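I am attaching a structure below and will ask some questions about it afterwards.
Of the protein chains in this complex, all but one are displayed in their positions.
Order of writing sets the chain letters: A, B and C. Residues in each chain are counted from 1.
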Amino acid sequence: MASQPTTAERISLLERMLMMRRFEEEVLRVAQTHAYVGRQHLHIGHEATGAAVASVLTPEDLFHTTHRNHGYLIARGADPGRALAEIMGRKDGLNGGRGGPWHLCDREAGFQSTSAMVGGSVGLAIGAAFAMKKQKKKAIGVAHFGDGTLDEGICFEAFNMASIFELPVLFLCENNAKEGQRPSSMLAAKALRDLPAALQIETVVVDGRDADDVRAAATDAVARIRTTGKPVFLQAQLERWPGSHQLKPEFPTGVTDLTLAWEEGRIEGKHADWTRAHDGIRLYAKKLVAEKATSKEEILALDRKVIARIEAARAFAEASPFPAPSTATDLAFA
Amino acid sequence: MASQPTTAERISLLERMLMMRRFEEEVLRVAQTHAYVGRQHLHIGHEATGAAVASVLTPEDLFHTTHRNHGYLIARGADPGRALAEIMGRKDGLNGGRGGPWHLCDREAGFQSTSAMVGGSVGLAIGAAFAMKKQKKKAIGVAHFGDGTLDEGICFEAFNMASIFELPVLFLCENNAKEGQRPSSMLAAKALRDLPAALQIETVVVDGRDADDVRAAATDAVARIRTTGKPVFLQAQLERWPGSHQLKPEFPTGVTDLTLAWEEGRIEGKHADWTRAHDGIRLYAKKLVAEKATSKEEILALDRKVIARIEAARAFAEASPFPAPSTATDLAFA
Amino acid sequence: MTVKTYAEAVVDALTGMLKADPNFHIIGRGILGHGGHEHHAHALQHDFADRFTDPPTSEGATASMGIGAAMAGCRMFVHLGTGSFSLEAFNQLINEAGVAHSMSGGQVRVPVIFHMYHGLRGGGSGQHSLSPQAMFANNAGLKVMQPTCPRDVKGMLRAAIKGNTPVIWVDHAALLGQKGEVPDEDYEIPLGKADVKREGKDVSIVASSRAVLWSLAAADLLAKDGISAEVVDIRSVVPLDEDTITASIRKTGRLVTVDESIQMCSVGSEIAALAAEKAQAQLKAPVARIARAAVPVPFSPPLEKAISPKPEMIAAAAKRLVG
Partner (left out) sequence: MTVKTYAEAVVDALTGMLKADPNFHIIGRGILGHGGHEHHAHALQHDFADRFTDPPTSEGATASMGIGAAMAGCRMFVHLGTGSFSLEAFNQLINEAGVAHSMSGGQVRVPVIFHMYHGLRGGGSGQHSLSPQAMFANNAGLKVMQPTCPRDVKGMLRAAIKGNTPVIWVDHAALLGQKGEVPDEDYEIPLGKADVKREGKDVSIVASSRAVLWSLAAADLLAKDGISAEVVDIRSVVPLDEDTITASIRKTGRLVTVDESIQMCSVGSEIAALAAEKAQAQLKAPVARIARAAVPVPFSPPLEKAISPKPEMIAAAAKRLVG
C-alpha cells in the first residue's frame, strides 16, 4: 500500500489542482472573446484525478492524452503561459501554434503527443511502453482517455496487445459519464473495467474526486507496473462538469469560489449538487482545513498566488504574436 | 432444450457433412493442378459444426462468412458445381468468376456476401440483423468467423453494438486454435467467450466435433435469438486440420476413408490423432452405426452418392468456360 | 420554388425519402454539424425517431452495420462526422462497400450514403480537417459526390438514396448556410453531371465543394480586369463528367483547377491530367493548379489561412494564364 502523503505533498497537490482549475477558467474566458477559433474540452472537475496521477509519475514516464488534455499538461509542469499561447494559436505556444487546444504537447514535461482521435492515446501509449520495455528503462507509458474511448476498436486492440506483450503502461480512464450511459460512452459492459478485466488486465476503480484516494491508488498501480512490467487499468469515477460543452463558453457553476469549501450553505443554483458533491477541489480544500493540514487563509493565499500566475500566463499569451504566415508550410517532414 | 433429431435428420446431417468434405477434397485436387491461382482455406474438420448450424437456420436467415466459407455454402444448399466453378474462376461460378475461393456468395442460399477481411463478417452481420429487426422479420443475421477474428477491433465494436442495440444475430465462432494461442488467435482473455460475455452477450461453448451437440446448442441459441431479439455467441471447439495450409495443397491425413469410422485400428501415420479424435465426420459415422441409426453399408452408399455428385460438380466446373475478358470491367456499379 | 439554406435542402431530401421509403434509415449523430443548423436535424430526428440510430464512437462497425443492412434490403444514410474520422472506416467503405456488388457477380447491392464533412473549418488542426475525396476516388465501386448549392444537394441526395450504389458524400460545413432557390417538389439530379455555374470564354476554373464559391469570387475579380472566367462545378467526382469539363477547357483553352485537398494525386490533378489527355491541342497556356498546401493543417488562424486556397490566388493564376 502507498505511504501516506506528507502535509507538504498534500498542499502541493491542492496547488496543482488550483493551477489546473484557474487555467481552464482562463481558457473559458479566452473562448468567450470570440477571437478564439477552437472548441474547448476542459478538464474542470477532473483536477483531483489529474493532479494526483501526475504527482506519482516521474518526468521520464511518457504520457499520451486526448482532446481533454490541458489539465495534464499543467499538472505535469508545462508552462501555463506557453500552454495558453498554444490554445490561442500564438507563436510562443507549446507547439508554436500549430496544435491548438486539442493537441498541447510538451516533450520536456513528458508528453509524447496529444491525439484528439478518440482512442488515439491508447494505441500510442502502448508504443511508448513497448519502447521503454525494449530499452530496459524503468519509465512507463501512460494513456489518458475517457469512458467513451472504450467504444473504439483500437482501444480494445491496444488493451489486448498490452496484455499479451506485457507492456508497462497505465491505462488511465476518466469516467465522466454514468456507467454505460451517454453522453460519452455506449459500452454494453456492466462496468467499464469488465473489458480490460476480460483481457486479464488488472483493474482498479477509484473515486476520482478524492485526490488522496487517487494518489494512493495511482502510487500502487504505477509501482506494480514498474515491478511487473504489466499494464494496469485505473478508472477514476467523475461527474461531468455542467459546463462541459465544446461550443458554449459559459460558467454554469460560476468562477470557482474557494470559500465555498467551508461555507457550504452559500452553494446555490441549478448546479449546486455538482459544486457540493463533485468538485474535487472544493472537497479537498474542505478536507485539508477540517484535518487542520492547513488553514483557510493559507488556501486563499495559495489561490491568489495561482491566480496571479495564470494572469501572468494570459498576459504572456496575449503578448505573443501569431506565427508568421510565411512559416505555414514548415515542418511537413522531420 | 432442443428436441432430439429424428434418425432421418441425423442421416441428412451426415450427408451434408460428407458433401462438405468431398467438396473440399475436390478443391484440394483442383489446387494441385497448378492451373489454379487461389489459396485454399478449407473447411475440413469443421463439417460437424457447419452442417449442424446450417441445419437449424431457415433460408431467410442472412449469413456472412469468411475466407473459410466453402463448407457453409455447401451446407446451406449452394450448388457444388457452381461453387467449384467459382473457385476455379469460371463463368458459371456463383459469382460469375469475380469472387473466387474467398468470396463465394449465393443470395438464394441466404448468403449476403463473403468477406475475407478478418472481422468483416462480424460487422456486416450486425447490419443484416439490424435490417431484420427494423423490417420486423423473424429472420436473424449470422456471422461466421474464426478465433483469430477476435483480435480485430471491428469484432469487438460489432459485439458491443449488437448488445446495446439488441440485434438478432448469431455470432458463430469456430475456434480451431488452442484457447488464446497461435496459429490464429492472440487474445489475452482466458477464454474467447470472456470478451462477448463482458459485453453482456450470452455465450455458449460446444464441442464442434459432435454434430448432435452442435445441433442442439444451435437450435437453442437460434430459438433464443428469435424470441429475445438479442445476440448469442456460440463457440465451437475444433482442432485445426493438419492440412490447413493456404499454399500447400496436400492431403496429410489422406483422402477421407469412411471405413475408418469403424475400423479404428487401421488409423495410422503422423496425424492419426486428428483422424481418431477430431474428425467430426468419422466420429458421427461411428456413432450413427453404434447407435444403429444406420448401417455401415448405408453410410458407404451415401458417401458414394455424394462422391458422384461432387464428380459431376467437377465436370460441370471444368466444362464451364472462363468469363470473356471483354466483361472484365462490368459491374463496377449496381 | 423557395429560398432555402443548404442545410434545409438536405433536410428536404431526407424528409422526402423518409416518407417515401420505410426501409430508409439514418445512422449517426450530428448530421448537420454543430454550427447553427443542427436544429433542423433535431426536428427530423424527432419526427422520425424510429428511423434514426445513434451509434457508439465506433466508426468501423457503424459503417459495417450500414453496409450489412443495405445488403439486406434497407437504404442507409450513415453519418461519419468529419472526413478525418472516416479514416477509421476506410476498410469498411473501400474493402466492403466498394467491392461487394462486383465481387458477388452482381448479386449484392449496397445502397448506402456515407456522409461526412471535409476541409478547413477554422481551428480543425491536423486531425479534423481532412478532405478525403481524392482518396475515395482512387478506388472502384464508390461514387463520390460533392454538391455546392441547395438546389443541387436536394436533387442529388435524392438520386443517391434511390440508387443502388454506395456513395461517399463529402459536404462542407461552410456550405450549410448557403442560400438558394429550391424547388418545393421532390426531384432528382442524376449523379455524374457537372454544372457550369458561370459561363465564360477566357479561362475555365474547375472546382468542387467550397472551392466553387472561391472560384465564383475569383471570377468576379477577374471580370473587373476584363477576363471572362467560366466556373465548372464538377459536383460529382466519381463518375466524373469528362464531357462537360473537357468541353469547357477546349472552349477557353485555359485551365485552373481548385481543390481544398492536398495537391498530390488530387481531384485537381485528375482534371489537369484530363486536360493534358483530351484537350492538349486546344491548351493555349500551361494548366495551373490551386490546392491546400501539403502540410498537416496548422491550428493557428493565420497559418490555416495561409495554406488555404483563396479567390485572389485563383484569380492571379488565371490572369497569368491569360497573360
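Things to note:
Criterion: contacts are C-beta pairs under 8 Å (C-beta built on N, C-alpha and C of every residue); 3 or more make two chains touch, one makes a residue touch a chain.
Keep in mind the model is a prediction, meaning the values are calculated, not measured.
The residue from C:15, C:45, C:139 or C:228 that touches the chain not shown here is C:139. The chain omitted from view is touched by exactly one of B:5, B:71 or B:97, namely B:97. Contact with the chain that does not appear here is found for just one residue of A:3, A:33, A:135 or A:326, A:135. Only one of the listed residues, A:5, A:153, A:196 or A:280, touches the absent chain: A:153. Those residues of chain A that touch the chain absent from the view are 62, 64, 93-99, 103, 105-107, 112-113, 115, 117, 120, 122-132, 134-135, 141, 153-154, 157-158, 160-161, 164-165, 330-334. Although one chain is not shown, part of chain C still touches it, namely residues 84, 87-88, 90-91, 94-95, 98-99, 102-103, 125-127, 130, 134-135, 137-141, 237-238, 240, 255, 261-262, 264-270, 272-273, 275-278, 280-281, 283, 285-289, 294-296, 298.
Along chain B, the points of touch with the absent chain fall at residues 37-39, 89-90, 93, 95, 97-103, 115-119, 148-149, 151-153, 184-187, 246-247, 322-332.
Keep in mind that, in the parts below, only the chains that are shown with their structure count from here on.
Two chains share more touching C-beta pairs than any other pair, namely B-C.
For the pair chain A and chain C, the distance between C-alpha centroids works out to 38 Å. Within chain C, residues 55-56, 58, 60-61 each touch two or more of the remaining chains.
Shared interface positions of chain A, i.e. residues touching 2 or more other chains, are given as 151-153, 186-187.
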